[in-house]
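In this view, the complex is presented without one of its protein chains, the others remaining in place.
The letters A, B and C name the chains in turn, as written, and every chain counts its residues from 1.
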Amino acid sequence: MNYLPLFTALPLLGAFLTPLLSKIWERLSDIIGSIITTFLLILSIYSIFLLPIFGDLYVYEIGKWPIRPIPLGIVFTFDSLSLLMVLAINLLSFACAVYSINYLDNYTARWKFWTLFLLLIAGLNGVAITGDLFNLFVFIEISAISSYALVAFGVEKEDLEASFKYQVIGEVGGLTILLAIALIYAKTSTLNMADIANTFLNENKGTLFWFIISLLTFGFLIKSALFPFHFWLPDAHSQAPAPISAILSGIFIKTLGVYTLFRLIFNVFGLNRNNAPHYFNLLLILGILSIIITSFITLKQENYKRLLAYSTISQIGYIFVGLGLSNFFGIIGALTLIFAHALSKGLLFLTAGSVEREAGTLDINELTLLKKRMSFYGLVYTLGALSLAGIPPFLGFFPKLFLILGAIKEKMLGLAIILGIFSILTLAYLLKITNKVFTNKEGEEVKENSLSAISFLFLVFLIFIFGIFYFNYLQPNLINKASEVVIRGIEYARLVLMK
Amino acid sequence: MRGMTIIVKTITKLLVGLIFLYGIYIITHGHLTPGGGFAGGVIISASFILLILAFGSEEIKERIGYIYSSIFESIGGLLFVFIALFGLLLGSYFFYNFLPKGKVFMLFSSGIIPLCNVAIGIKVGAGLFAIFLAIAATRFIMKE
Amino acid sequence: MIELYILLIASIGAGIVAVEIKDLLASAISLGIVGFSVAIIFILVQAPDLAIVQIVVEVLTVIIFVAVILKTTHIDTTLENKMEVRDYLTKGVFVIFGIFFLIFSISALKELPEFGKPIMKIASHYLAKGFEEIKAANQVAAVILDFRGYDTLGEATVLFTSVIGVLTILRKIGKKK
Partner (left out) sequence: MVPYLCCIILFLIGIYAILTKRNLIKIAIGFCLLEYAVNLFFALIGYKKDALAPIYTNVSQSKNFVDPIPQALVLTAIVIGLGTTALLLSVAVRIYEKYKTLDIKEIKRLKE
């Protein structure tokens, strides 16, 4: 698997080439962007088949600096959890890249969009495969900075305001993470995550340990927009161009916030419900609050994209409930939800882009009065919404099922009921859009654009096929193995250092 | 942007070449003395910025400067990625130091480090000059 | 190391001035003082590479700040407005948070290795290998471009990203009507 560096090198190459080649012909940037995302998708699918040969963990030593006896250089540690993230990132980014080709006709400076888009993908892939703490920070910054610029891509008043807010809050989170990394380096004198885990294993867990944990948790909760750190998200995600909203809501906050937290909490610091019950209870409570509070705010929303953005926060709440439960079912539920939410929320945000293009507005009350029939978008939207709300046989059903099972297993019946009820509430606010925007319409039918139709159908197909073959394929081959990585916890360090 | 007084202009004329050369010295001796691609790149961009601050500029000049800096920045970035990818091709490891190491304290030593320094120097110098042009010099360079 | 403490206190003082002063130009200059104190501290802690980069970056930061202030306004008018209840509330929250954070960090920092005595588990290997195997005289260059070259690629990319980002945001028209 020595092609692993290509996950970041290819999009970086594309990003550096785009400004040069677009001076010759601007449409070349479309070609570069779509070729590179396709290639990344092929690479990540190829990895599914290659990874089991290496025993579910592959360590790549950059610059030929050996990891044994002492980890000198930077390493990639590619295991099933990284594979799951890389797959989700590249499936969604492929769909968004295909969608963007036509969508970008609404905007100026096409090549700048593609450069930033490729940098965003490079950053996300880099975060998912790295095994080095400082390298993690660098790639978080790459993807974060490109997302700040992409949120303001339309340079309207609201876009700039959202971008400024997002940027200040996001950077406070980033610098808190850097401070925590500095403390970790001072204590352990190493930056390799496996080596850090080994060092902390033999230390007594004093104030410094918990100080580091709280700084990191603060930083990553800001990045993942859990309540009460969520206030930047609705602005940023609703003002960005539609494909970027899809990536930000679908995968960005999960890679930067949730995946990193999973990796550090379980694999590096070795926390679990037995040795740190209060920590997990805190995450559980924040998750529940996030679901309850934002669900009610979402019901009141009158803007298509803002509604979807708020619903992302409550879905993040579901993921954190799984993380907080941290039993087998909870982890499986959280990981499946990361995957399922990426595909369905991506789909919903892409339909928002098409509707905005046809109608020129996203205000739901104005859209109700619109004299245009958009039955294809309506169908696609409803399928995505059903999946997101957890209706079988779509993919989104299974995470909700596992989360409820996890809650029952911990004897938290009240939590199980809350999860069930708010799932139905999700359906209620999502179908509000179907009801008001897509049904009972007169007037001419809008023409679908072939490229955006491809990306819609691609995502619908994935949601449907993964839902049908969930127990036959997805769960045993991907989700179970990824959850093993999480549950195995601190053993990660031994596996990496023994390779 | 307007220029400054004759005193500033004369001193700038004398100094700007020296600053530029010093930047190149810092870049090429990055593996021997303090400094390297970043420090040298920033110094090189500072020499261009000094020129613009002292002499002022017209929009045409700024536009040309902007186009060149964006081209150079991409070239620097590509050079850096290609050095890393050459390691993958020749030594089968990304960022493998594939060049002969030479002798310590010589200018041509320590493998790919001087090359990387040059790539970073080009990139940083051009990039910071572009930022300066965009924020400080012209109100809006690009009206695409 | 009395100089170190003087510079640290100077940078804290200049930081407070930068935050509280009404004239934004003076504020930017105070920020410059903080930056240069930091650069001199870098020299004191034997980091000449950092000092060079910090000085040039600081000059550039102040130039950019001044350029932005000249383009906008150089009086912080928000200080003239009356304090509202909400402002007092944020300040109160900050004071509570700050005291809590300070106490927490003091007891945490006690567990770190003493100032001036780093562990250097990996660094000692770097210092030997960098000289003998890579043949570089400057060990910092060896670390950033060989041992951790991938980080530096990321760093160069961050700069590239922000250049493209600045150019994106300064476009006159974003959406085609």
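In the analysis below, a contact is a pair of C-beta atoms (placed from the backbone, for glycine too) under 8 Å apart; a residue touches a chain by one contact, two chains touch by 3 or more.
This structure is a prediction, so every number in the text was calculated from the model and none was measured.
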In the complete complex, the chain left out here touches which of the visible ones?
A, B, C
Quick one: which of A:20, A:178, A:282 or A:446 touches the chain that's been left out?
A:178
Specify the residue from the set A:45, A:168 or A:498 that touches the hidden chain.
A:168
Quick one: which of A:30, A:61, A:235 or A:356 touches the chain that's been left out?
A:235
Where the missing chain touches chain C, by residue
4-5, 8-9, 11-12, 15-16, 18-19, 24, 27-28, 31, 34-35, 38, 41-42, 45-50, 53-54, 57, 60-61, 64-65, 68-69, 71-73, 76-79, 81, 87, 90-91, 93-94, 98, 101-102, 105-106, 109-110, 112, 114-118, 120, 122-123, 126-128, 130-131, 137-140, 142-144, 148, 151-152, 154-155, 158-159, 161-163, 165-166, 169-170
Go through chain B and note every residue touching the omitted chain.
33-34, 38, 104-105, 124, 128, 131, 134-135
On chain A, where is the contact patch with the chain that was removed from view?
134, 138, 141, 145, 148-149, 152, 155, 157-158, 160-164, 167-168, 171-172, 175, 178-179, 182, 185-186, 191, 234-235, 239, 297
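Criterion: only the chains that are shown with their structure count from here on.
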Pick the pair with more C-beta contacts: A-B or B-C?
B-C
Using mean CA coordinates as chain centres, what's the chain B-chain C distance in Å?
22
When you check chain A against every other chain, which residues touch at least two of them?
12, 15-16, 19, 62-63, 108-109
Can you tell me which residues of chain C touch two or more of the remaining chains?
146, 149-150, 153, 157, 160, 162, 166-167, 171-173
Chain B partner contacts - residues on chain C that touch it in the complex:
48-49, 51-53, 56-57, 59-60, 63-64, 67-68, 71, 131, 133-138, 140-142, 144-146, 149-150, 152-153, 156-157, 159-160, 162-163, 166-167, 170-173
Which positions of chain B touch chain C when the two form their complex?
26, 30-36, 38-39, 42-43, 45-46, 49, 70, 73, 76-77, 80-81, 84, 94-95, 97, 101-105, 109-113, 116-117, 120, 123-124, 127-128, 130-132, 134-136, 139-144
Quick check: in the complex, which residue numbers of chain A touch chain B?
2, 5, 9, 12-13, 15-17, 19-20, 23, 60-64, 108-109
